[in-house]
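Only one protein chain is missing from this complex, and each of the others stays in its spot.
Each chain carries a letter (A, B and C) given by its place in the written order, and its residues are counted from 1.
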Amino acid sequence: MTDFSHVRQDFPVLKRQIHGRPLVFLDSAASSQKPTQVLDVMDAAYRTYYANVHRGAYLLSEESTTAYEDARGKVARFINAGSRSEVVFTRGATTALNMVAFGWGMDHLSAGDKIMLTMMEHHANVVPWQLVARRTGAELVYLPMDADYQLDINRLPDLLDERIKVVSFTGMSNVTGTMPPVAEIARMARDQGALVGVDVAQLITHAPIDVQQFQADFVAFSGHKMLGPTGIGGLWGRPSLLEEMEPFEGGGEMISDVQLEGSTWAPVPHKFEAGTPPIVEAIGLGAAVDYLEKIGMDSVRRHGQELTGYALNRLSELPAVRVFGPADLTARGGVISFALGNVHPHDVATILDQEGIAVRAGHHCAKPLTRALGVPATVRVSFQVYNTRDDVDALIAGLRRVQEVFRVD
Amino acid sequence: MTDFSHVRQDFPVLKRQIHGRPLVFLDSAASSQKPTQVLDVMDAAYRTYYANVHRGAYLLSEESTTAYEDARGKVARFINAGSRSEVVFTRGATTALNMVAFGWGMDHLSAGDKIMLTMMEHHANVVPWQLVARRTGAELVYLPMDADYQLDINRLPDLLDERIKVVSFTGMSNVTGTMPPVAEIARMARDQGALVGVDVAQLITHAPIDVQQFQADFVAFSGHKMLGPTGIGGLWGRPSLLEEMEPFEGGGEMISDVQLEGSTWAPVPHKFEAGTPPIVEAIGLGAAVDYLEKIGMDSVRRHGQELTGYALNRLSELPAVRVFGPADLTARGGVISFALGNVHPHDVATILDQEGIAVRAGHHCAKPLTRALGVPATVRVSFQVYNTRDDVDALIAGLRRVQEVFRVD
Amino acid sequence: MSIEELYRDVILDHNRNPRNRGTLDHPDAHAEGNNPLCGDELSLDLRLDGDRVTEVAIQGQGCSISQSSASMMSQAIKGKTLEEIEAVIATFKAMMDIQASPSRAGLDPDRPGAVLGDLEALQGVRKFPVRIKCANLAWTTLEEALRSGKGKVES
Partner (left out) sequence: MSIEELYRDVILDHNRNPRNRGTLDHPDAHAEGNNPLCGDELSLDLRLDGDRVTEVAIQGQGCSISQSSASMMSQAIKGKTLEEIEAVIATFKAMMDIQASPSRAGLDPDRPGAVLGDLEALQGVRKFPVRIKCANLAWTTLEEALRSGKGKVES
C-alpha cells in the first residue's frame, strides 16, 4: 500500500467544511484541486518577476520568458517529448484538439475521407471533428465499445479502411475509466496511413505518459486536471505535423513578418501561440509537473489502482449499485461511474453533497457514451493523489444514506 | 493633480530591485502588473472553493460557478453591456478577434467582399482577418494615418463602399497612443452596412468604456493589460451577432446535445466557451475590474493624461528625441513611442534596463504601423495607475545616460 | 437544513408514480424542454377545449425534482382555464424565487397546500439553489407550449 498520507496537507481546500462536514472531494476528473506548491509558484511569479514574455529587453521580461520556457521544458520531459519545441501551450485540451482538427483537418480532409473516433470520447474529441467534417465533407466513424466497457479493437481491422485519414481517441475514458491499449491502436491506425491522436486529458494524471512510446502524431491535455491551474493545457505534436499544420489563431508573437497583404509564421511552437499566452498558468503547470514527478507517476498509478480496487470492492457491498466500467484494474484508471437502483444521479449527488461528499452526476460531456450505456446519466467518482480509503468509506456511508431517503433496498 | 500615491503599495512587484536599482516599470502596455487585491482573490479561490463550473451538483461547484458568473456580470457592467450574456470569456483579445473573424467571417465573407482595418492595428487585429481573407477570397483595405498620427477619417467616405462588409479598428493604438473617435467611425461604418468591431485591448485600461455608446457590434480585450491575470480576456458582442456567429471551438459545455452525426449549441455566451474555461482567471479579472472601479475610470483617464503630458514635456528637453504620436492629450492615451537619435531602440532598452527602467523596444506587434513610421523599431513607454512623475524623471535621466554611452548630442 | 426538507414524501410519491404520463394524438399545444446540464428531458402535450386545458400528457426522464414537479404541474393545470393556469404559474414562479420571502410569494405558511396543493412540497427546493432549474423545467416547458402552440425550450 503506497503511503500518500503526507499529500493531503498540501491541498488547502481539503480543509473546507461542507454543510458542517469535512469535504470529501471525489470529482477530480472534472478538475483537480491544487497543492500550495503550485499556488505559491504562481503567486510568487506575479509578486516578484511578472512581465510579458518574448518581448521586452529588460530583466523581468527575461525572467518571465525563462520561467515560461522552462515550464515548456518540464512538460516536454514529463511526457517524454523529443524536444521542448514539440509542446504547444494552449488554453486546455479542448483548444489543443480544435487546433489539430482545424489546423490540419481543414487542409487535409475532403468529401469521401473519414475521421475515426470512438464511442468513448469526451465532447472535446467529438465536436471539433464534427465542425471540421461539416466544413470539409468528411464523414465520422465511431469505434464501438464491447461488453466489458473496453474499445472493441477487434473491429479495427474492419473499420480501418484507406479512407480513414485520422484516428483520434481517448487515452482514458472520463466516464468508465477505461484505458485502451494506446500504442496498439496507434500502430494499427498508422499502418493504415492515418494521422493518430490521443486525448490524454485524463490519462496524464493517472499514469506515466510516454509520447514516443505511443508513436502517435498528437496528444492533448489540460493543466487543471493534473494539479495545475485553469487556463492552460498543451498539445504535443510530432514535428512534421506541427510544421504542416496551419496556425489556429492569428495575432502577435506567432508571426515572422506581417505585411499588409499577408504574413509569414514564426517557427514552431510559437506559430501556434498567438498573442499573450497564459504565462503564469504555464509556470503553474510546470510546478504541477514538478509536484507529480516528485511523487512519481508510477506511485500515482499504483495509488490510483489501489483506491479504485478498494472502491469497486466496497461498492459491491451495495447490491443496488451497477458499475459501468472494466473490472480489470490494469485496464482502467481511477474514475468510476455507476447507477444506484433507479435513483437519478442528480438526486444521489445532492444527498451526498449534504454529507460533504462531492461527486458528479450527468453525462460527463460524453453524451454518445452515456447513451450507449442506456442511462440518461451516471454518478461518477474520481480519485487524485489526495484521496484516501477514508474518502471511499465516506462515499459508501453516503450511498447508504441515499438508499434510506429513496427507500432503495 | 490626481493623488495616486496610495496605489503603488498595492503592487508587490514594484518593490523589486533591478540590477541594484528600484524597478521603474514602464511597459504596462505589453502587460500590466497586478495588485494584491487581484492576487489574493485568485489564491483564495483555489484555497477555499475551487471546482469546475457549470457541472457539479455540490457546493464547491456552485460557489465556483457563482464566482465565475459574477465575474462576467462585473465585466459586463464595467463596459456597460446590455446584459451579462453579451460577454464571452476568452483567452485574451487575440482569441476574441479570431473568434469573430472565423466565427462570423467564414460564413459571411466571400470573393469580392472587403475587410477594412487601419494602419494602426496590432497584429491581433490584422492576422486573423488575413487568414479569413485567404480562406474566403475577401480583400483587405487599410484606413491610413495622417501626419499627426491620427486615423485619417476624411478618407472614410471614400473608402467605405458597399463591398466593405466589416470594419475592425483599434480603440487606442498600442504604439502611438492614438485614440480614434470610436463612435464616429462606428457610425459611418454602420451606415454603410458593415459589421463594426473595436479592439479595446489598450483603451479599456486607459479610459472609461461604454459599448452601448460605441454602437459597435463587437469589442475585444485582454485581462492581463487591465491589472488582471494572464489567460483571460473577453469578447463583447451585440446579441444578434453572437446568435448568428458559429462557435470557434467545439467541445464540452458549449453544446446542447451531441449526437454521433452532429450537435446543437448551448445558448450564448456558453456556445463560445468550449471546454473548461479559465475559471480562476475570470474571477481574477472580476477583481481587477473591482479595483479599477474603486479608483474610478475617470480618475484613471485623468491620471494617464497628466502623466503623459508631463512625460511629453520632459521628453522635449532632449532634442534627439522624436515622438511618434499625437501631441493633443485628448486624442491619445498613456503610451508614448519615440526614437532617440539613431540609437537603435534595442540598445536604448538595454541601457535603461541597467538603470532598473523597463521599457519596450521593437515593432510592438504592429509591423505595418512601424513600417509606416519609417523606422525599424521604436522605444515605447506606457503608463498604468501605479506610475508616477518620479518614473518619468527616472526615464529622462536614463535617456541621458544612453546619450552618454552612444555619444548623442 | 436537512435533506428531508427537499425530498418530502409527496415528491418521492410523484417521482415513483408520475401522474398524466404519456402522449396525446394531435395535441393542441406541445413543447419539449431539456436541461443540458443534468440531462433532464420533458415532452408536454396539451388538449384544449376553448380556453380550458382538458388533457395533459407528459413524457420524460430526469431527477426526482424535475419529474415530480412535472407530475404535480399536470395535476395543477388539468381542467383549469388558461387564465387560471397563468395564476398558478405566477404563484409557482414566485415560490421558486429565492429573492422573495415565502409570504411575498403568496404562500400561506399556516395553510400548507392552500394555494398550490401538492406543489407546495417543492418549497424545500429554495434551499437547494442548483436544483431550482430542475423544478422549473416543467413550467418553462408549459409556458412555451402555451406561448407557441408548439415549441422547444432549454433551461
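To be clear about the criterion, contacts are C-beta pairs under 8 Å (C-beta built on N, C-alpha and C of every residue); 3 or more make two chains touch, one makes a residue touch a chain.
Here the structure is a predicted model, which is why all the values come from computation and not from measurement.
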Which displayed chains the unshown chain touches: A, B
Option from B:Gly82, B:Pro239 or B:Pro376 whose C-beta touches the chain left out: B:Pro376
Sole residue of A:Ala266, A:Ala372 or A:Val405 that reaches the chain not shown, by the stated touch rule: A:Ala266
Touch criterion as defined above, residue of B:Val38, B:Val335, B:Ala361 or B:Val381 at the omitted chain: B:Ala361
Subunit A residues touching the omitted chain (full complex): 54-55, 57, 62, 255-257, 266-267
Absent-chain interface as seen on subunit B, which is shown: 19, 343-347, 350-351, 354, 361-363, 370, 376-377, 401, 405-407
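We take it that only the chains that are shown with their structure count from here on.
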Between subunit C and subunit B, distance of the C-alpha-averaged centres to the nearest whole Å: 47
Centroid spacing, where centroids are CA-atom means, of subunit A and subunit C in whole angstrom: 38
Centroid spacing, where centroids are CA-atom means, of subunit A and subunit B in whole angstrom: 31
Residues of subunit C whose C-beta touches two or more other chains: 37-38, 130-131
Per-residue multi-chain contacts in subunit A, two or more chains: 19, 346, 350, 361-362
